[in-house]
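Just dropping this structure here.
In this view, the complex is presented without one of its protein chains, the others remaining in place.
Here is chain A:
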Amino acid sequence: MFDEADRLLKALYHTLPDPVVVAGKDRIIIRVNPAAERVFGYSQEEFAGMSSRQLYAVGRDWERIGQEIFPLDSADRIYRGQSVFRRKDGTTFEGALTLSHITDEHDATVGLLAITHDLTDVLAVQAERLRMETILQEALASIPEGFVIFDEHDRLLLCNAAYRDIYPNSAEIMVPGVQFEAILRHSLRTGLYPEADRMEGGTEAWIAARMTQHRNPEGSIIQQVGTDRWVQIAERVTPDNLRVAVRTDITALLQIKSETEALGRILEDAQQEIYAFDAVSLRYTLVNRGARHNLQYDLAELRAMSPLEIMPDVSRERLAELLAPLVDGSKTFVEVRTTHRRKDGSIYACAVRLELLDLNRGRSYVAFVEDITEKVEFQSASERLGRLVNGVTQEIYVFDSRTLLFSLVNHGARNNLQYSTEQLRQMTPLDIKPEFDHARFTALLAPLLNGDKPFLEFRTVHRRRDGSTYPCSIRIEMLVTGSGSSFVAFVEDITEKLQSEARLAIKRRNFETLVSSLPDAIARAHPDTTLTYVNEVYAQLVGLSSEEMIGRRYVEFVPAERRQLALDNIAVLTPESPMSDFEQVMLDPEGDEHVILWSDLMIYEKGRAVEIVSVGRDITERHAARSHIAQQAQELALRNEALEQFTGIVSHDLKAPLRHVRQFADMIREDAATGRLDDLPMLTTQMQASVVRMERMIGGLLEYSRVAYKFIRPENFRISEAIAEARNNLAPMIEETGATVEVAAGASLTGDFELIVQMFQNLMANSLKYRQADHPPHIRISESAGENHLEIRIEDNGIGIPAAEAENIFGVFHRLHRDESIYAGAGIGLALCRKVSESHGGSIRLDPGFAGGSRFVVSLPTPAA
């Protein structure tokens, strides 16, 4: 049982940095891995014999889990859940628990295996993310502008209520995932874009143009929505290929702008003198440049006056008479000739055309197409704008483009800065922006003034009245009106945002520190394997930087032939079985091969795969050791088989002649007993032959053992010397057979001279023995040098050896020709040759393709240069 538990424990120990606890059926702990010691704070000795209950912060958890996993023979053998655990020092942590059965070879449960994954960081990150999302949602809801984000496939990611309010007809379809073009077309169908009908080419051309702007936004555009609404759209493509857009309802601003401009142009630029005065107080409300110039009063003076003061010939009663047709509606205008008196007392005659203007605030009279209504409207609109601006929580500032003096600061800004409206009217942005001086600030604003940019966005700090500062994000746009130009600044206090970012950065650094201290390669990726995080170990293994790897799919770093396997490994992951292992061979930048054991863990949220976390451990050495052991085992098996074969052959071949002698002796005895002597000569001859044969075999075996187990005494000599020695030893046989020996080899060799001579002697003896009957043997010995070995070929013109026997002939006592009357021998010679070549680190083989005889090829290593 414990062996099995050990095996599992070791496997998990090498793949998981999480605590692994092995317990018996009684839930008493048997062993733990080092991670468990580290996380829980107990030593291995303390763990041994401890109840697993001690690791749970809440005893009921332990009992509940017990109820789920017992009885142990139930079909459900894996438990997954979350619990709160207690460390030795009393601190607790929340962890994911995976509890599985350990079974024996009969599939009976013999123990339990628990893996605990500390969720502290995960839960903290989730909480932080939730909080940030809430902040984002609240922030989006609080801004008056329509805010929307489309993803890289142009699908709606999120938008705020203001965005839906701008396009009320399409609000119902504005759900995450809907295409921008679908929203556009829906709004078009419901009549939200009157300009589309006016466009040359029809609505499709309008959609095409709008889509082009959307895909390639340049600056901001003004869009008419419905009959009376105007929206400014600022779209931007983020580096992540998201489209972020802000829609500002500028209907009121446009109206003010257009009306003010219209009035301004009419009033100011008209050659005529134009003024307006209140129908009740008769005081001037508006006097244009022409009038002011002629009358020599400035506007402030005129505002305190009534027309009666510059019309000396018109009394109050006369004026009432003149205006009466306008009052009762019988006339729309009246004309009168009168005089005007300048400030210097001079008088000039003038024709006055008067009209009565009905305004919300009351009636006014306009002289010379003077429209006091528009002036009042302007003021009214300004007040409305002021209320709007004051109402939003975002800080909004308006300041003059030339003097930089604030003309409007909303309630949110005043509240944060702690200045009153009156104080702010005397201040410029430079007074609250300590990071800017005048030159730097005007340089910043220059692109707006030049029209090079529609808006500016930057971060800086604002200084409050009490001297404290706060970081803020600022967007500045230019507002051009008939009376001049101003800048509008939208300011967001980002103190909390930066604090959140800083906290997240600390967590990230902590995570990086933790991850960088691990020896394993670690990666996080989307379910499609697109990398979102790569630690230094993994990056170094691939030979790229983390930044270069992030955004690419990690299967790109798997060899092509193993890629599908890697993908299959992920495809099999399920919420029930979210983890699997995969061995991958990787080449590091130096070209060294590493065997990496990847453990892929798919993280699911509500059953949907959201992320893969992969931990890769370099098991090259372990793998090599495993291969080495397997190779050794294989070699051992081969050697055992060879040994068995050798002893089998020796015992078989040695036994045969002995047995024959015994059996022939039995027969002789039997014949002698019965008096049958006919077979005696034959039987004694056979007996003698068996004895000779056995003698030869024993002699061969002795020779073999003498050579095969001889200690090698290496010395340097030339091949030709060894061949000459062998040739000398065979001189009588060479002479007897009339053989010729041709030697074309003379390279140097390091080896045992005596053994090498023996090898050549055996090979040459074979050539002499297995010769053709009708012509003398010819032996040719040649050589060729390889990169680190010497190849020697010994060939003859003898009877040859069948190719099928190419390997068998090197066996001990293996003889191709049993008929010893023709070819006598013990079948040892070639076995010895192989032994000699192998003991020198070389080899010998028969060249099966050689025709006209036999050719043996001996390969011997040459010393490194």
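One rule holds in what follows: a contact is a pair of C-beta atoms (placed from the backbone, for glycine too) under 8 Å apart; a residue touches a chain by one contact, two chains touch by 3 or more; residues count from 1.
Basically, contacts and distances are computed from a predicted model.
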Listed names "CheY-like chemotaxis protein", "Putative spermidine/putrescine transport system ATP-binding protein", "Sarcosine oxidase subunit alpha family protein" or "MoaD/ThiS family protein", matching UniProt entry of the absent chain:
"CheY-like chemotaxis protein"
Using the document's definition of touch, tell me which of A:Arg53, A:His153, A:His526 or A:Lys655 contacts the absent chain.
A:Lys655
Which of A:Glu583, A:Glu611, A:Glu703 or A:Glu805 sits in contact with the chain that's absent?
A:Glu805
Options A:Met667, A:Ile799 or A:Val857, residue touching the unrepresented chain:
A:Met667
In terms of residues, what is the contact footprint of the unshown chain on chain A?
644, 648-649, 651-653, 655-656, 659-660, 662-664, 667, 682, 686, 690, 802, 804-805, 808, 814-816, 818
